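Only one protein chain is missing from this complex, and each of the others stays in its spot.
This part shows subunit A:
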Amino acid sequence: MITNDAAGFDEFVAARSAALSRTAYLLTGDHHLAQDLVQAALMQAVRHWRRIHTSPEAYVRRAMYHQNISWWRRRKLAESPLESYDGAVPATDTDLRLTLDQALARLTPKQRTVLVLRFYEDLTEVETARALGLSTSTVKSTTRQSLARLRTLAPELAELIGADR
């Protein structure tokens, strides 16, 4: 039984870890943190592997979403607030992708997580709300706030994320 579980887990990791780590990077904005986040979620999955009756991937992803926000709350205690929190990112680098990366890093984990689920994972508002344990209206308002903040932080992204309404 254990051998079968281990083989099943290894198979799952081999098949899905690359996709999971890509999501983890978008959630954390840091390559090393992304590695840690995936490992932590996988460890959690191993501990409860036999009780995961639905999709293991859904379980691991949900663990990542919640773990990331939990980590951020702990890290926040040791960090000082940004001086120009909503100021525009200096346009020293013209690479749009890098600008997006930097701007995403300045969103709250909740805002960032909602954006990743909505626009990268392609979940609907209802699915996002269910995954994060939020209401649909919270997801909708958080999405609006996140996109508005991206526009403020990086005006050069306006074309990418659309004009403000």
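Rule of thumb we're sticking to: a residue touches a chain if its C-beta (ideal position, glycine included) is under 8 Å from a C-beta of that chain, and two chains touch if they have at least 3 such contacts; residues count from 1.
Definition applied: contacts and distances are computed from a predicted model.
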item	value
Chain excluded from display, named as in UniProt, from "Two component transcriptional regulator, LytTR family", "Glutamate/aspartate import permease protein GltK", "Polyamine ABC transporter substrate-binding protein" or "WD40 repeat domain-containing protein"	"WD40 repeat domain-containing protein"
In subunit A, positions touching the absent partner	2, 6, 9-10, 13-14, 17-18, 20-26, 31, 34-35, 38-39, 42-43, 45-47, 49-50, 52-56, 96-97, 100-101, 104, 116, 118-120, 122, 124-127, 136-137, 140, 143-144, 147-148, 159-162, 165
